[in-house]
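Every protein chain except one is present and positioned as in the full complex.
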Amino acid sequence: MDWTPLELSLRLALWTCALLIPLAAICARWLAWSRWRGKVLLEALVALPLVLPPTVLGYYLLLSLGGDSLLGGWYQSLVGRQLVFNFDGLLVAAIIFNLPFAVQPLQRAFEGVPQDVREAAWCAGLSAWRTFWKVELPLAWPGLVTALTLSFVHTLGEFGVVLMVGGSIPAKTQTLSIAIYDRVQAFDDAGAGRMSAILLGIAFSAVVLVYLLSRRGTALGR
Amino acid sequence: MADNRINGLEVRLQQHSPIPLAAEFHCARGEMLAIVGPSGSGKTTILRMLAGLARPTDGSIHSAGEPWLDTRTGVFCKPRQRRVGYVFQDYALFPHMSALGNLTLAMGHVPQGQRRQRALELLDMVNLSGLESLHPGQLSGGQRQRVAVARALARDPSVLLLDEPFAAVDQVTRRKLHLELAALRDRLLMPTLLVTHDLEEAAALADRICVIHHGETLQTSTPEVLFRHPHSALVARLMGMRNIFQAQVVEPADAGRGCRIHWQGRDLEVAERAGFAPGDPVSWTIPASKVLMHRRGRPSRGEHENPVSGIAGELTHLGDEILVNLWVDGDPKTWLSFFISHHVAERNDVRAGVELAVSLLADGIHLMAPEA
Partner (left out) sequence: MLMSSAHQANPASEKVKSFVCRLWRRCSRVCKYAGRPCLALVLAALFSISPASAAVPPAVAAAADLQFALTEIAARFEAKTGQVVRLSFGSSGNFQRQILQGAPFELFLSADEAYVETLAKAGVTRDGGRLYALGRIVLMVPKVAGISPDVNFKDLRRAIEDGRLRRFAIANPEHAPYGRAAREALQQAGLWTLIKPYLVLGENAAQAARFAVSGSTQGGIIPYSLALVPVVSKGSRYVLLPASMHRPLRQRMVLMRHAGPVAQAFYAYIQTAQARKILVRFGFQLHGD
């Protein structure tokens, strides 16, 4: 079996998590405690990838990241590579379509940190950053693991957006889910079956992990 | 004294909404001031403003001469800049850290190497040695409260703020914690503010009590003064006094003697020299301890001070004593409350419905402005 699609998928998932989770943590923390009236708009924006069809997302991503777009041209001159049809473009797309999966569990977890514990941290002399690092984040840990796992698995499984932004270029943008599609079209059912089983196994283990963790999280008594 | 006052806490807070406030008080170094009032009177809000967790529309807070808040000059120090030790109502301990961890996290100002030692000393001071590696989830309510106090002290605070710190524990534990806090007092060199709705607690622990109602400071004095000389009927009611009545001044105070007031068809002698003119309406109050029951069945020997007779209404057994409500002249709408021991009740056959007479001691009657 050709392992490159799996490697590619794993690499995409790992990089997405590495870049997305810190970004999402900051965003989620701000959303959890901000009292700005426009907060609802930002929350809706974050939730958009959940409700938009992947094709719409892919279309807008192609439009804004493509070779003849402002961002695409700037990136090309900066790095020498194109965004679309490349791993880099997939990464940007993955970060965007995983936003709700990362931000929402984190936001719920941060909201669950009692306000008086945060205030106690301030009164104990901790700065906003130290409060975040030493108190809020450890207490939001289960949310962080959920966000990480969901983003990881969702990236592994994403199809529509990856196909539109990356094409199906073997060893570059042909992730596991697209490789399965490709194998089916090539009448290679055995290959498609093997890859599907692997993806199913990973996804299932991840969901089990998340459920176990969420139960443990609620047992974190005061 | 003046020096202590300058080095203490000076507070003035004013606000219309969302919570109305008109509070003004001070607390000297080493003094414990209890802020007492009914629920919703703004006590916790005041404490939060002192800590920097809330901000009034107008006011100033100075600690040891340093301005923490001054709306006129726009000064506002954040909580971490203020060095306050705050004990929250539900303790707000860091659940993911041990007791030791809770304390060392508040010791940012102490060099790294000394933190553990100091934390252990503090835990020892609050009688928690040996429990330093336990997490809050594994501690009892009383133990958690002690950790919260120790954490507040770990900060080396310039002001100690306690928000109903005994509310969440049972009566027995509460008494124990009272004793411990009282024992800690001589180590507390900073102004300490204790918010509570429990008058007895305030009277037992605090040097002075500040009575708050709807965000307004009504009176700030020592417990004795508050009980004996409340400024108004409202304060008297908030202090839990039972005998509050309206009367009229008959004779004003004179040099050498107090005044006389007319109440319920009789004249009462008042030792206090209040500045009321004849005919002025007044409110008056008398502590239950200054109402003495006449022995029944014995002919009255000479004059008793301010005698009042009536029928015993309700009798309420409160532990060692009995609270008697005397219906003055048989009128159930006007009653005088006083305490007698079981022994006296038995000897005098005091039951509901029997005739009784009492004396109101002249030096116990306190006159106040009439109620609106």
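In this document, chain identifiers A and B correspond to the written order of the chains, with residue numbering beginning at 1 in each.
Methods note: a contact is a pair of C-beta atoms (placed from the backbone, for glycine too) under 8 Å apart; a residue touches a chain by one contact, two chains touch by 3 or more.
These numbers come from a predicted model, not from an experiment.
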{"item": "Chain not shown, its touching partners among those shown", "value": "A"}
{"item": "Given A:Pro22, A:Pro53, A:Gly67 or A:Gly201, the one touching the chain that is not displayed", "value": "A:Gly67"}
{"item": "Hidden partner chain, touching residue among A:Asn86, A:Gln107 or A:Thr131", "value": "A:Asn86"}
{"item": "From A:Val56, A:Ala128 or A:Val184, residue that would touch the chain that is not displayed", "value": "A:Val184"}
{"item": "Subunit A residues touching the omitted chain (full complex)", "value": "7-8, 10-11, 14-15, 18, 62, 66-68, 82, 84-87, 167-172, 174, 182, 184-187, 212, 216, 219-221"}
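The definition used in the following text is that only the chains that are shown with their structure count from here on.
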{"item": "Computed distance of Cα centres, subunit B from subunit A, in Å", "value": "56"}
{"item": "Complex contacts: residues of subunit B adjacent to subunit A", "value": "51-53, 78-80, 83-86, 88-90, 92-96, 105-106, 108-109, 136-137, 151-152, 154-155"}
{"item": "Sites on subunit A touched by subunit B in the complex", "value": "114, 116-117, 119-127, 130, 134-135, 138-139, 220-222"}
